[in-house]
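In this view, the complex is presented without one of its protein chains, the others remaining in place.
Here is chain A:
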Amino acid sequence: MTIDWWTLGLQTINVVVLVWLLARFLFRPVSRIIAERQAAAQSALDAAKAAQAEAEAANAQAKSEAAEQASARVAQLSQAQEAAKQESARLLTKAHNEVAALRAQTEAEIAKEREAAQAQMAREAGVLASDIAARLLSRLPDSARLEGFLPGLIEAVRKLPEPTREALLAQGKLALRAARAPSAEETTRIEAQLSEALGGPVTVDTSVDESLLAGLELDAATAVVRNHLRADLDRITAEVTQDD
């Protein structure tokens, strides 16, 4: 067996050249494109991870904001409830005060109306009593309508203060109102008893006032002495009204 060394050398060179050519035109380009695809895939994977991280961060932020909004809503709700409670209490107090004021006003008006009604009733009762007394007195003799009240009038004059009595005495002629016109005899007797009570001579100027029902009323400048049924009825009516 012989070896062709030229062929061996040329084939060796051929193999080396082929290694270089295929490395240049086959293996490097293919390996490069594989590496680029792997890099692109890795880049896409990194981008996806970054996007996922960003989405998770955004999600966390959204949750945080939602929690903050919920907390703020609860706080606002609590604040609104507190304000509503305070406003309700204020309105309730105001309503109570207004009701109390209205009630007091109403009670005052009712009391006033009641007083007015009582006064009206008293007046009507006085009128009624006057009518009754007038009808009852009409059954008595006329002398009883004056003479029965004369002692009381004299007694009242006696009890007047001294300066008053002196003023009456100094006046001389006293105005006398009577339930009916006294007779001359009755006038004389009245003047006599008044002169005795005042300690000096006086005369009377008699006028008729049927509203007195029965009795007399001495009407002077410094004093008025009443002793008649009308004054009694008025006093009784006043007392009854005060008692109510």
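In the analysis below, a residue touches a chain if its C-beta (ideal position, glycine included) is under 8 Å from a C-beta of that chain, and two chains touch if they have at least 3 such contacts; residues count from 1.
FYI, contacts and distances are computed from a predicted model.
S.K.: One chain of this complex is not shown here; going by its UniProt record, which of these names is it: "ATP synthase subunit a", "ABC transporter permease", "Nitrile hydratase accessory protein" or "RNA polymerase sigma factor (Sigma-70 family)"?
M.R.: Options "ATP synthase subunit a", "ABC transporter permease", "Nitrile hydratase accessory protein" or "RNA polymerase sigma factor (Sigma-70 family)" narrow down to "ATP synthase subunit a" for the missing chain.
S.K.: Sort through A:L21, A:A47 or A:I132 and give me the one touching the missing partner chain.
M.R.: Selected residue, touching the omitted chain: A:L21.
S.K.: By the contact definition given up top, give the residues of chain A that touch the hidden chain.
M.R.: Touching the chain left out of view, chain A contributes residues 1-4, 6-12, 14-23, 25-40.
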